[in-house]
Structure formats: C-alpha cells, structure tokens
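Here is the structure we will look at.
Just one protein chain is left out here, and the rest sit where they should.
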Amino acid sequence: MADRPGSSVIPFAPTPGAGGELPALALQGLVIERGGKRLLDGLTARLPRSGITAVMGPNGAGKSLALRAIMGLIPVNSGAVWMHPSVAGAVALVFQRPVLLRRSVRANLAHALKVFGVPRRERPQRLTELIRLGGLTNLADRPARALSGGEQQRVAMVRAFAAQPRLLLLDEPTASLDPQHTGAIEWLIRTAAEGGAKVILVTHDNGQAHRLADDVLFLHHGRALEHTSRSRFFDRPVSAEARAYLAGDLLL
Amino acid sequence: MADRPGSSVIPFAPTPGAGGELPALALQGLVIERGGKRLLDGLTARLPRSGITAVMGPNGAGKSLALRAIMGLIPVNSGAVWMHPSVAGAVALVFQRPVLLRRSVRANLAHALKVFGVPRRERPQRLTELIRLGGLTNLADRPARALSGGEQQRVAMVRAFAAQPRLLLLDEPTASLDPQHTGAIEWLIRTAAEGGAKVILVTHDNGQAHRLADDVLFLHHGRALEHTSRSRFFDRPVSAEARAYLAGDLLL
Amino acid sequence: DSIIVQSTTSTQNSGLYDFILPQFQATTGIEARVVAVGTGQALTNAANCDGDVVVVHARPAEEEFVANGYGTERHDLMYNDFIIVGPSADPADVASAPDVATALSRIAEAEAPFASRADNSGTHMREMALWEATDADPVAASGTWYRETGSGMGATLNIAVGMDAYALTDRGTWISFENKGDLEILFQGDPALNNQYGVIPVNPEHCPNVRAEGAQAFTDWLLSDDGQAAIAAYRVQGEQLFFPNAQ
Amino acid sequence: MDPFSSAFVAALELIASLDPNLLEVIGLSLRVSLTALALACLIGLPLGALLAVVRFPGRGAVVVLVSALMGLPPVVVGLVVYVTFSASGPLGPLQLLYTPTVMVVAQAILVTPIVAALARQVIADLNVEYDETLRSMGTSGRMTIATLVWDARYSLLTAALAGLGRALAEVGAVMIVGGNINHVTRMMTTAIALETSRGDLSMAMALGIILIALTIAINGAVMAVRNGMERRAYG
Partner (left out) sequence: MDPFSSAFVAALELIASLDPNLLEVIGLSLRVSLTALALACLIGLPLGALLAVVRFPGRGAVVVLVSALMGLPPVVVGLVVYVTFSASGPLGPLQLLYTPTVMVVAQAILVTPIVAALARQVIADLNVEYDETLRSMGTSGRMTIATLVWDARYSLLTAALAGLGRALAEVGAVMIVGGNINHVTRMMTTAIALETSRGDLSMAMALGIILIALTIAINGAVMAVRNGMERRAYG
C-alpha cells in the first residue's frame, strides 16, 4: 500500500535521445544494498518509447529487483526512476512467482477490475473478455491457488491486462507454460506492444527474446552491461559477460 | 506429516516387463477427482528401472498432480502406485514452486540433512558439498526466501540431493534458470541418473527432453496418451494430441 | 509458623488485621494469614479444612458450623453495629424513623432504590431478618427498586454510591470506606442492628491437618486482655470500629 | 459425592428444570458478550489490518500498546467505566450505570485490543505474501484492508473466538459496572462469583459447567459453519 506505482519516482529529467524522443522509462544509477551486498549497483538505462525490451542476464543479476524498483515496491538506496507521463500511472507488473488471491479465478479477475477502477457496469463484459484471453473458460470457477503452475501464470498475466497498462513489466511470464500457451501469451504480448504499450520482458528463453524483442538490456551483477538491438545482441555482443552468457558458459 | 513417502503405496504386483525386469515405478489407474472434475483420469504407466523419463503435456494435464500422488502427498480416489523396493523410501521431489524454510540457505540444507537422518558428524562435509553443487557458495548465508527465483530453484534442487535419492521426481527444475545454470543442473541430473538413480523429469522444454530423456510419458487430460522412447516421441508421435502438442497447436 | 484465618471481609477491609496481627505475631511468633471472603465462603472453606480458625459475623451459621463438628467452640469476639446509609436527600425519610422496621418500610413504600448484598453473608442474613419484621416483600421487587447486587460489602457500597441507593452496612466497613460519594449514615442505634463477631477454631477431629495449636493460640490471644485491648485501640479517623466483648 | 460429581448433577438438574432465572442469566450473558464482540470486531479488525499494513511514524509504539492492552485488567476497566458513567462522572447524565449497555461498553474495551492485536498478526502474516502484489496493482488503502481481511477471514475467526472467550468468561468489569443486580445485570460469570462468595461451590461450578458447555457449543457451531464454507470455497 501507501505508495502507488510511480509515486516514488524521483523527478530527474532524462535528456531526449536520438530523434528528440523521450524514453518510456529511464533508470539513473539505481543502487540497492541489502546486508552489505550491492544487489543493484548503479543501474542506468533508457528504454525506448515503444516496442518490447527484453531484459536478460544470469540468475541473481537483479532483473526482478529492477522491476520491483521501477514499481516503487522496494526502497532504493540511491538513484532515480523516471517514467514518461504517458505511461506513469498505467503500469502493471507480472511477478516471476505470481500471487493469486484466495478466491476463484473469476473473483481474482473481478477484484483486479475493481481495484483498477473499472466502472461496475463494464466489469462483467471485461471479465468475460479476460477469461477468454487467458484461455481460462473451463477454470474460471476453480479456486485460483489450486490451479497448476502454468494456469496460475496465465491468470496473473490476464490480471495485469485488466489494468489496460501502458507499461507492462513481465518477469519470465512463460517460464512454466507449455509451448502452445507460450505461443498464445507471446501473441498477447506482441498485440499489446503493437497497441502502443511499452513492454519490458524478463526472460531466460533466447528463442523468446529472438521472437519478441526489439532491444535487449543485459544485466550482470546489478549493472546494465549492454543495451542494444536484438540482432546486435545475439550476433555481436560486446561485453565478455554477454558473450559468455550466450555461449552458455558458467558465470559465477 | 503422517504418511512418509511411499507409505501410501497400495501393494499391487506389476507384471515384469520385457526381459523380466520390474519397473522402477508403476501407476495403475490413478484417479483423482476434485469438485466433480477428474483431474487424473485413470493414469496408468510403467516407468523403466533406470534412466531419465521425461513427463510432458500441456498445462493442467496432471503432471504435477501425478508426482504428488506418487509421493503420497494427496489422496487418490482410486488406483494404485507401486515402487520397486530398491527405490521406495529413497524418493525426493522438487516442486514446481519450491518452498524454502524461513532460514538461511545453509540452514535450509542443514535442516534437510537432519531430516534425512544424516549422522551429525557427516553433516558439515555434506553441507559444503551441497552448497558447491548448487553454485551457492556466495549465497549460503542469505535468507533463502530473499533469493532470486532461479537461486531458490537451485537450492530446492540440491536440497533434494541431500536425501541421496534413488528415485528423483523433478517438476520443471530449470524453468527459471539461466542457460548456464540450466546446463549445470542438467549435468547434475545426468550424473544422478548415471549413478543409478531413476529420474522422472517434468518439463516443457523440448530441447531439454531431447538432451536428457531416455523415454517420454505424454499426459493429456489426466491420462497417459503415449509412452515411448525419446526419439520415437519426437519423430513419430502416435496420438493426435502429442502431434498437436509438438506442433505447437493449441489444445484447449 | 503460620496459620490461616478464614475471615469475613469487613474486618479485613477496615484495616483491623493490619493493626492487630503484628502485635499477635510479636507476642506468639505465629504469622496469621488472612483469607478474606464472604461469611458463607469462609465457613465453606473452613469446613473443607482450608483454614485453621474462622472470624465471621453470622451467629446462626456459626452455631451450625460448630454443631456439625467443623469447629470446636464459638466465642463472642467483638461487636459493632449495622447502619443504614443512603443519599443525603433521604427521599424515603429514613432518618426520622423511630426504629429500623419503620425505616425499611418507608424505603419499600417509597420504592426508593435499595442495594442489598444478596450473597448470604452475615450482613445479608441480618438484612433479611430485619425485612422479616416489616410487611414489605423486597425480594418480590427484585430488579426494580430492590437491587440484589450479589456482591461483597465494598462492591455493594460502590453500587449504592453509583445509583444513589440505600444500603445496610456494618459500621466498620463504612468508616473505612473511601468512596462514600453522596451517601451518609441515615439510620443507626436500634438494638436490632447489633453486629456480633465470633471466632471459632477449626475442629482437629474433623480436620486432621489443622494447625490446632496455632489456631488455639490465635483464639486465646484475641480473647485475652491484650487482644481485646488491641481491638479496642483500633481507630479510623478517630472513631473506634470494633468493641471487644469476649466473655 | 465428591464436589465435581455434585456440581455435574446440579448442572444437569438446572438445565433439566429450564429454570427461567437461569435462562435469563444465560440470555444476558450472550447478549452482552456477543454485542461487545461485534463492536470489538468492528473496531479491532480494521485497526489490526491498519497496523499490519500501513507504515506511519509511531506505528511500532501503537502495536506495542495494542498488544499490551490485551492485558487490561478487567477490574481496572470496570473502575474506569464506572467512574466515567457514575452519576458524578462525565457521562453520568446518560444514566447508563448498572445497565447492560454499560456492560457492553466495558467488555468491548476489554476485547477490542485482543481482536486488534491478534488480527494484526494474522493479517501481517498474510500481507507478507500479498503486499507487493496489491501494491503493484495500486490498491487503495481501504481496498487493501478489505482484501486482506476477507482473504484471512477463516484465520481471523480464531481471533474473534479468543475475544468471545474473554468476554464470556470475564467477571471483574461487568461486576463493577453492572453491579450483578438480580434480573437486571446478572450474567453467568457474576452469578458464579455470587454463588462462590455464598460458599455454594457446587452451584458455582454447576453454573461454570453450563457456561463452558455454552462456549463449547458456540465454538463448535462457528467451526462447523467455517469448515463448511471453507470446503465449499476450496471444493
């Protein structure tokens, strides 16, 4: 509670990039320390106004932390987050390990619609739409927490869509999905991006990044080591760490 | 509590298979119903004595339920589970969404060693070994539940190894791992199988099944539709459902 | 060496024991531990052998206690008197009543609030005996003007203060009571209001565990000139609370 | 016959006789304690949720205070309420002293911190899981509290039952503010205290047995309803 997403944004003015365009999101030297360890270590990045940005990097690189810092869910020790006015206030995050309420699938989605301020009379129709979108028709009246791993992930995904977000933060949204549902969710993500929403997609699936991403932000030990177009990242990575990551070497 | 794994095994005698070999595990018409739905619908299978069996199938097919039924964690409405005497009592399960105790990584593993009855003086050495095995050296003193998704999955994985299991049930153990750690964990799995442990591996990753599996059990709507060697499964699937699954079509 | 005294509350609440027991201990070396409860509970506890000596004020009950073989012998110890307290406005005009029966009758007629302990304590038993001598049937009016508090003397007085009610109380409790509020003594002096305290050692034949020697020493000391003088010397706000009358 | 058996026999006789006095006393006990509990939940559940969820300066101190007030001595609460509602007190003009209403007030004061402190813990434990999800959705404070209270409702029942137990068993406060007046403010516990001071221990224990039986019946009914609902919800 307390801080709404975006409310902890510290106003710093990012300089316009190429073509005078302001970024969708700018991170300025984010530092998060816990127990004497620097978990985010001066993370700086400017994410383009539109399209899908893949965030990649080894386990523990700080990908999930960065998303939570962007949402204002965890206090940062220093640094700032800036959001483009067109996205601030319409941000949704799908967690790596989604938490569903102790209610039916339908009630979870209805709750989200209510929280997101959808007028009462529009809700039934939106609800039906969301259920269809997630392929949840047969599951709608099940207790949400009794669903299978992949089913829960789909519920969390469409719950985020209930907010009609302009900035969508997705933390490995297809990690437990079967290939069919992965395809369906990737279609949803692409559609959202084509509809103008900015998408930030954390993934370990190189194939997925290949299929979806416009640009790739590579994190390592809490820093952005590389931020470049998809094709450049996969074909000609600059940093030794990214090369090693893509080569599948252990980076411990 | 109450039932130890394997204790709910209903004695039915599986007939020896080809070459007179008894299976590692036999499932006989497992049925699980909840809220009027058949979640497992007469699941029958005989898993060979050794090697790695991949369990595949769409979200909600019943893969995780089957593993939990094998462990005796959930009551079945009918059917029976038989385990080869050489594995019964040495079974470990890594859950799809592992639950770590509210303690440090080290304390989690120490707790497991204690639970598994490792003599007190052997524990320090085994502990060091497990920490190394999971690549957890730098994380050993962190609170386990503050770890990243992939780090938690690795802790859960080596925790299962603390039991020195003869039958290892793995539910999407690399779903949130980066490619490097996926490689490391796959190496662990292969080593365990080569050491004589029977491995049952639920995965949505066709590549992983290709790399690791000896045979593939394909589940759909709570039934085993296909059980065959890896190469046959990927090259010449028999059932329409498996063909559709591999083709990436939606099966809703 | 110690003994347990099962006692009525008025003697404890008035501070009498705090005054005389140190003298008793100095003389005999025995520590007297006082459990102050209602007369009914005191006698029950003692009958259960959970006390060595009893100090109460309900003669019929005391005699029955001895007759049942629970106590060895009952002795008159001291007395004071009961009084009727009530709101200073005195709506039932109790103050001018010639005797206690009239006083109570006026309260009943005026249906003025009256707080009764209704707990089978010595005070309550006396109150019932006094009502007997009138035409009123207060218990039938219970819940209206007649309020059966089912509480100890102090609690009942607190209630009387809270609801501007009349109440019958012993003088010792009243003098030492600190929450008098608007209440004052409205009627006193009728011989029927005499309040006699007795002391009874518990019978060792009934209760083998009883510390009979200590109990006897306590009884003897209370009845002795020293004990009687100590009781007479106890004052609150200059007033004597208890009048020794051991035979 | 030993005292326990005679108390049991007395309890059975009392129940069998359907003594109207007994029914009156039971009725008042239930009415006062359930009303007090309802009030306590109305205040305590949101308060507990608030303390679990909202960070504000001095929150730690309030948590300690509420937790400590679980140990409010009934007699002290009784006295404070007595002084407040007595004719010479600030609320004297309401003339509520020695009425069931003021007994409800006293018990609500006693029970509210219990409900609030226990609810805080239950909801804080649930919020460890829900916190980031609800915050990421931009859930309002009011909605956060409503969501947590609703999803923790089965666990919160235990907090409410603890409060009910305290209210039904409590004697010190209602004795002082109610006065244990026969037919007006006599409850089970004050009746038990009275029988005790009269030395009628069997009767006191008999009433105690009836009160405990009543409490068990209420708890059993609540648990049965709860289990039924939980089963339906998680079918």
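Every chain is named by a letter (A, B, C and D) in the order it is written, and numbering of its residues begins at 1.
Convention: a residue touches a chain if its C-beta (ideal position, glycine included) is under 8 Å from a C-beta of that chain, and two chains touch if they have at least 3 such contacts.
Not measured: the values here are computed from a predicted model.
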Selected from D:Ala10, D:Leu39 or D:Ile192 as touching the chain missing from the view: D:Ile192
Interface with the unshown chain - residue positions in chain C: 4, 9, 12-13, 17-18, 33-36, 45, 48-50, 152-155, 157-158, 176-180, 207, 209
Footprint left on chain B by the chain that the document does not show: 1-5, 68, 71-73, 92-93, 95, 98-99, 101-103, 111-112, 114-116, 143, 146, 163
Chain D residues that touch the omitted chain in the full complex: 3-4, 60, 63-65, 67-76, 79-80, 82-83, 89, 114, 117-118, 120-122, 125-126, 155, 158, 161-162, 164-169, 171-172, 176, 188-189, 192-193, 196, 201, 204-205, 208-209, 211-212, 215-216, 218-220, 223, 227
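Here, only the chains that are shown with their structure count from here on.
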Approximate Å spacing (C-alpha centroids) for the pair chain C, chain D: 36
Geometric centre distance via CA averages, chain C-chain B, whole Å: 80
Gap in Å, rounded to a whole number, between the CA centres of chain D and chain B: 49
Multi-chain contact residues (two or more partners), chain C: none
Sequence positions of chain A contacting 2 or more other chains: 146
